[in-house]
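With one protein chain removed, the remaining protein chains of the complex are shown where they sit.
As written, the chains take the letters A and B, and residue 1 is the first residue of each chain.
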Amino acid sequence: MAGLELLSDQGYRLDGRKATELRKVQARTSVFAQADGSAYLEQGNTKALAVVYGPHETRGSRSKSLHDRAVINCQFSMATFSTAERKRRPHGDRKSSEMSLHLKQTFEAAVLTELYPRSQIDIYVKILQADGGNYSACVNAATLALVDAGIPMRDYVCACTAGFVEDTPLADLCHAEESGGGTSLALALLPRSGNIALLQMDARLHQDHLDALIEAAMTACKGLSKVLDDVVRQHLEEVSVLTRD
Amino acid sequence: MLKSKTFVKKTRAGGVLKIVREHYLRDDIWCGSEVCKECKDEAPVLQEDACIESNLCSYPHYLIPDTNVLLHQIDILEHTLIRNVIILQTVLQEVRHRSAPVYKRIKDAIHEKEKHFYTFTNEHHRETFIEREPGESANDRNDRAIRVAAKWYADHLTKNTNGGSLKVVLLTDDRANKEKAEQYGLTVYRCEEYIKSLIGNPELVDRLALKPDDQNEIIGSKLLFPEHLPLSRIQSGIKNGGLLQGTFHANRDNYLEGTVFINREGEDINEVLLQGLQNLNRAVHQDVVAVELFPKERWVAPSSVVLQDDSPNDEDAEEDETENKLKGVPPDSSVLKPTGRVVGVIKRNWRPYCGMLSQSMIKEATRHLFTPADRRIPRIRIETRQAANLAGQRIMVAIDGWPKNSRYPNGHFVKNLGTAGDKETETEVLLLEHDVPHLPFSPAVLSFLPKMPWSITEEDMKVRADLRHLCVCSVDPPGCTDIDDALHCRELENGNLEVGVHIADVSHFIRPGNALDQEAASRGTTVYLCGKRIDMVPELLSSNLCSLRSNVERLAFSCIWEMNHNAEIIKTRFTKSVINSKASLTYAEAQMKIDDTTMNDDITKSLRGLNRLAKILKGRRTEKGALTLSSPEVRFHIDSETHDPIDLQTKELKETNSMVEEFMLLANISVAQKIYDEFSECALLRKHPSPPPSNYDILIKAAKSKDLDIHTDSAKALADSLNNATVRNFPYFNTLLRILATRCMMQAVYFCSGMDSDFHHYGLASPIYTHFTSPIRRYADIIVHRLLAVAINADSTYPELMDKHKQSSLCNNLNYRHKMAQYAQRASVAFHTQLFFKNKGIINEEGFILFVRKNAIIILIPKFGMEGTVFFENKDKPSPRLKFDSEGPTLEVEEHTFHMFDKVKVTISVDASNIQHQRIRMALIEPVIPGVSVPVPESEPVAKKAKLDC
């Protein structure tokens, strides 16, 4: 029994994409009426829902608030039905906490927090179906939700995963490709300036390959940013049409 | 367009998983044909005029084979005549799933540009993707996908080529599929009728593999093997412990016996004996089988009988009498081994075999028996029309299947190698049988060689130590052109000695990853046959640029020690360097220089210093328990005109051999330590596991027969007892004992330090060891060079070097190649020995008994360093009385008892009755036993021999 062939000779991956092609991305904003901002994003079969509240007064202990900036509070969780086997512990396990921390760091880089001293912005993300690229989908969904909530940001934050199979970088890995044991790198990028908000990799990679991999991830993120841009503009137009009449 | 593939899988724990995967359909998959105007393919593969001379399809056409055709008829598809074939992705994936070797071969065929094979990704093409209908099985769905793709191709080509004479032909053997395809409007043929229609090339028909349904005619009537169990039963049997899984190894000497080595560790039973054709149940050497153990009462001992399957005709009746031969001897309960029978085959490991055709008695018959050169493979029945042409030739045959009512497996002819007995052919057979890559280096590989004239550049000099002033010399066998190593020794001002070992810097020329490197890694080692050498790296490097020839500047990798006069190492340093060897000496020349007291030049002083130190080092090693074993190595003197061997000579070891060896060992150990310190996870090392005590049984018994004790608890104990094991008036005894000891040893292997924890080298009594000193002829040394270069910051790493899994699989390949090279070398020596004796006629020599068996004795002739068997049971003579005692072991023939190490006199001749297995026949002269021994032959007139010499 041979393992799955991640890249065929003709250049096609398991699901028929070429090495640099992204999965189908669909998104909608303002799905939640109660929240300040919300968005639902599908990247292939990975579905993420992001909800933003704020800026509001710091909840809990007053000491957590910063005198000159807003505090960004993120919580990441996966639905128990999101993976192939039912997840026993959706919150509070180590991976979720680590993801939450990464999201927080990513958005602290992008949101103009100086405008809201002593307040708190909450971002809640939930994965409804996990098929690889969880972190990327979260970041993209949260970006849309923040834009929807009207919180000022420097730029979009787009994220994408990239992997390596025998000298070819692959963009946007699905679950089978991630768990195949190869390297996988997650990159969160501010596309217009090309600044990297977060770069994460849990594998062993030789130095020579790193540049190619980052290049591939950056190109993928820029492609993704176009899609997100279209969604936002479309939504703005819809809303303006409605309110104008 | 996005579709989704959903299927349900069972997990190992018994749960159920639903897997959902995306499946994208594309519009940009081209058809690959030169002719097509619609597809914007930049590099179309399929040709416009795709004509093969066939009386069925006289128009240009492309072939589409289905899965079973691809799996079974791979030999035909690999033939150069078959071109312009479309391999569908569905078919390719199924092949990958079912048979990895066929998958590899079809991929190689696809890569060959001249064959114009195109892979069409039909699963992702929007128009040819189909979903499984409810109630349709997976196989039916795949067949339907193949039909839909073929139809699409037919329509697409007709639409987009004007004229539209280019057609598509589907090849399938499945009747149902064929009918449906015809209904669908496709041109479809069965593989057999298509191949037979290729009137221009009838030899393709021979390559047709016979399929199970077609084999109704080719079966015997009597013999029935028990049915093999289906895979599901086997798996459940293994799970609940009723059946055992293992690899089947046939017994080379006895075709009715075999052993299955059980894979699982920690089991008390790791070998199961199988005796008798019924119990062997069609298992072929190296298949993975499932065995069922017999209850203890039915366990038998391995037979010490030597049996060959010599039956001239393809009949089944022989089997019963041979079974009786085995059962005749009452089992000795102490050596009973677990016995069982094969109930099913899990995986077949068939490959094409070399051998010869034994023609059938019937002249017009097309079915013949093929006897493989490898004695562990059973004979194969093939169907061919060219029997007359193939009579005296060496051919290659592949096995197709073994139906349960057939005495022999069925197969088909693949290739003709040449006349049997002919030196070229035999060498070719030898190399093929031992899987030694020996084709000439491809242009791609040669393109990475440096351009001549080559010289050392300024940049090279900058990063290297300049040691050209040192008095370096090399000592090698006569006629050696690939000089790997050179040594020097000189006195320092502080009274210590500086000793240097300089090894050819091959890693400078062979950069990682390129075609030259990959080819060398695949070959693994240089194979030295008698009179021929299969190089691992092209000759430009091995004999010229890398070889440390005298009086030329060469790049080297040096290991320099500062030692005191007592051979204790004070400092070690490694550096890349440039040297200028002052002399390339042979062992004999070097010895002469050392011994000649009148010579006092630098080279001689250096040699004397090295010699002295070497002796001290050797003494120290022996104290630690290093073993000095013997093997009867033999060298041939090849006649320069006929290239036939004139004389055999045993290799003599001089002091200088030992001197070079000591320093090479020291270098290897120093380098091993250094690379392990630097890279604990991925250092390539060599280990020699200590043998299990049971391996020593034969040695202990042999020594006991002369009332001597051998202690095997540690290497030192063994070395000491071997040194003390002498018998008065029998000087050769010690050598014989050492030869036996060699047979008890395990094989030394390469391994990756991150994957193993036991590093000990038993034979050299060293805690760590590697190969560093021969990069020209061993690939492992090149890897060690690269690691050492990184360790001293003379080079950079690359990904594969640091990956311990890749290194581990590289080690496995190197070990395999090394083993095969050794077997090939031995086989080459055996072949040349036979050639030598054929020319000589019958000669008589003295020898010693090495092993005693139930019906034969195995004799070692020290003069020629070869072994032969004296059988006591011959077909045409009445058998003498035989009594075998396994304690001694001794064999009593009539009145005389043979013990191990008895001296005998025998005649040596070549039995050329079987061209394929020409055997050295030995017959007993002394001790004289009536009815058994043969008289002393007339000695050859000396005059004849003289003529040969000139």
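Here, a residue touches a chain if its C-beta (ideal position, glycine included) is under 8 Å from a C-beta of that chain, and two chains touch if they have at least 3 such contacts.
Simple rule for what comes next: contacts and distances are computed from a predicted model.
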UniProt protein name of the chain not shown, from "Oligosaccharyl transferas-like protein subunit", "E3 ubiquitin-protein ligase parkin", "Exosome complex component CSL4" or "Dynactin subunit 5": "Exosome complex component CSL4"
Partner chains on view for the chain not depicted: A
Touch criterion as defined above, residue of A:Leu6, A:Ala149, A:Ala162 or A:Leu198 at the omitted chain: A:Ala149
Interface with the unshown chain - residue positions in subunit A: 36, 54-57, 62-63, 65, 67, 112, 116-119, 147-156, 190-193, 229, 232-233, 236-237, 239-240, 243
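Convention: only the chains that are shown with their structure count from here on.
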Distance from subunit B to subunit A - Cα centre to Cα centre, in angstrom: 52
Complex contacts: residues of subunit B adjacent to subunit A: 2, 4, 15, 17-26, 89, 93, 96-97, 100, 103, 107, 110, 119, 121, 123-124, 797-799, 802
List of subunit A residues in touch with subunit B within their complex: 1-2, 5, 8-10, 12, 14-17, 23-24, 44-45, 84-85, 131, 174, 176, 206, 208-209
